[in-house]
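I'd like to ask some things about the structure below.
Yeah, one chain of the complex is gone here, protein chain that is, but the others are all in their spots.
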Amino acid sequence: MLKTFKLGGVHPKENKLTADKKIIQPPMPKTVSIAVAQHIGSPATVIVKKGDQVKVGTHVANSSGFVSSNIHSSVSGTVVRIDDVMMPSGYKKTAVIIDVENDEWDESIDRTPDLITETPLDAKAIIQKILEAGIVGLGGATFPTNIKLSPPPGMKAEILLINGVECEPYLTADHRLMIEKGDEVMVGTSLLMKALNVSKAVIGIENNKPDAIKNLTQLARKYKGIEVCALQVKYPQGGEKQLINAITGKEVPSGQLPISVGAVVDNVGTAFAVYEAVMKNKPLFERVVTVTGKGLKSPSNFLVRIGTPVKDLIEAAGGLPESTGKVINGGPMMGKAITTLDVPVQKGTSGILVMPESESFRSEEKPCIRCGKCISACPMGLEPYLLMTLSAKKIWDRSETSHILDCMECGSCAYTCPSSRPLLDFIRLGKSTVSKIIRSRKQ
Amino acid sequence: MSNIFTISPSPHIKGDESVPKIMYGVVVALIPALIMSTIFLGLNSLKVSFIAVAACVAFEYLIQTYILKIKATINNGSAIITGILLAFNVPIGLPVWMIILGSLVAIGIGKLSFGGLGQNPFNPALVGRVFLLISFPVQMTTWTAPVTAIDSFTGATPLGILKEGVKSGKAISEITHQLPGYFDMFWGNISGSMGEISAIALIMGGLYLLWKRIITWHIPVAVLGTMAIFQGILWGINPEKFIDPVFHLITGGAMLGAIFMATDMVTSPMTPKGQLIFGIGIGILTICIRDFGAYPEGISFAILIMNGFTPLINARIKPKQFGGSK
Partner (left out) sequence: MSDTLIYTVLVISTIGIISALILYYVSQKFKVFEDPRIDIVEAILPGANCGGCGLAGCRAFAEACVNANELKNLFCTVGGNESMDSVATSLGLTAIFKAPRTAVVRCNGTCAHRPKTSQFDGASTCAIEFSLYSGESDCSFGCLGLGDCVPVCNFDAIHLNSVTGLPEITDEKCTACGACVEACPKMIIELRKQMPKFRKIYVACMNKEKGGIAKKACEVACIGCGKCEKVCEFDAIQITNNLAFIDSEKCKLCRKCVSVCPTNSILETNFPPQKIKPEAATEKYNPIEA
């Protein structure tokens, strides 16, 4: 009996159309727009100006505070301008726009393909390299990894969990990474273990990726302290709290971080990026992105340079199908629909999903029939029907006491509702209003 | 680029549950019982069902379109269910105009006056049935004998016979020869309404609903389990005053109530713990009314009473919270 998390969960169709497509490089884009705010925390400060020549890996923006991240150029060429560009988030944000010329890399990056398994660096030095390389959580949350690796005083990490779950339908970036770059993922995991000073790491993989499980289980024999744990296929197994619950059985208390139960969770892509940063001196400027969708001619897993316009990726995947209704940045359960194809790929972009028109519209909303399916689907044990009503009627104090802030916005409730009610729309609104109220209370 | 994209908040995919699917699932689950009643009570069963369903659907359409002036929602199947369940709760010999009146009360008062689907606190079919029972007690307790009955079968239901016997002071052992055999009561060869006679047909329907995940086990098990345990205790104390628990489980509206009426989503609690409390309450009340009350059958009242408690149960009994804090 495979492990899984205890509360809630749904089973959307997997649709992993690109599961056996090897990672390939799309053609180089002509221009890239590298956003200065691709991470949680304050936007980075730009250190280049119009006309500057940059190489692949050149530092273009500096971390601007404790919670911030460095940004590096993903191409070589000339900085055209620094301007506001429409982002996948739906808002215009500042970006460094570079016209691409050739593909010259910074000399400090080691481009050889040999696997390096040993390093003389200690924990502090490893974290420093991760900070310099601008590595953020590549699972989508984009939290600066170096901060995650430095627990607050009084808390200590006991176990490292590597998230190879990829529970969102359609996405296969992490899957291919685990098959094709298994060794690098393992070394990256050992580096993270060293940085955290833990002796045990578990890589959680959903059971719908048997080849990845097999590959990593075999490789794990060579690395001390790392084991692989196959998990039941259930959404949202990839949520960090659910992953901790499935593998260790512990529940992170409401309002606390995973470190409070001694666990640190990192995405498999982040582990790979850590390997490249520490062993190959390579900052974070490219990542695997799954470009997929039922109408696409050639759905693929691309190794994309940060800042590439989504339009280019769709062209590389065979062009935008005629009957496209929606294009999603991310997976279908938690991703955001983009307004135009001119948005750039960011560090947190794990996939681009093209949806046909027939699947792009919601069904008509009907009254709540109090079936309780939303309650049984919620992995955080909340009552979505109640939170929606409270948000719609603007009853904020009861929303707060009903734990609306525990919601992880996974979408299981709206997915399962027989009356097609926009549960998550209102809960999100409630969350942001209640957070604002709490912040103003503190002042 | 000709097409403009749709932008909407996540999630962008939807499971295949829908209200019509749930309602039609319940209709399918009721088909075995319909077949059994046609076999044992005759073709009148179909006539009563048809009239009740037609009346419920018609009233819902008319009231919504002309009085409430909103879009009619008869496609979601809930009016059909109310019609069938109402037909399953009345004697098949009931005059047609009473069935229609019951449908009007069930839909108009029991459902639409509260705001339509999802807003009613009480089970509409039971509201209709209780209204008819209180307004027309004689016609509502004149049962048709099964077609297999031989001459002197009075046409009273097993619970009716039991209640008469107990009221006239007889001990249980003196009444049992008047009652049909357990086999007959299980299969349906007895007197009663369409939903009361065949326990096996209703159990089959219940298993179908469980398989399709339209209901969960909590309410039926809680109702029937509580009835069995409570009656078992009483029977253990005094077998001459209280009949055995198996009898109570397979007679009257126990099966129909536990599997189809109490599990109505709108009027029952939403959390598993709440559902168990709800079911236990129904079980206790049913046995109390059946053993100590004036009516031979009490589950309709028990369910309506517990329906009244559902909002309180929903407000007080919270689901298990992840990382639960107090």
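Structural remarks
Per-chain residue numbering starts at 1, and chain names A and B are given in the order in which the chains are listed.
Keep in mind that, in the parts below, a residue touches a chain if its C-beta (ideal position, glycine included) is under 8 Å from a C-beta of that chain, and two chains touch if they have at least 3 such contacts.
Treat the numbers as computed from the prediction; the structure is a model and nothing was measured.
Chain B meets the missing chain through residues 4-9.
The missing chain lies against chain A, touching residues 90-92, 336, 339-340, 360-362, 365, 422, 425-426, 428-429, 432.
Here is the rule we use: only the chains that are shown with their structure count from here on.
One finds 49 Å separating the Cα centroids of chain A and chain B.
Note for the complex: chain A touches chain B at residues 7, 10, 12-13, 90, 169, 241, 245, 251-256, 320, 324-328, 332-341, 353, 355, 357, 359-363, 366-373, 375, 378-383, 385, 403, 406, 409, 411, 414-420, 422, 424-425, 428.
If you check the complex, the residues on chain B that touch chain A are 1, 3, 5-15, 17-19, 21-22, 73, 76, 115-119, 265-267, 269-271, 318-325.
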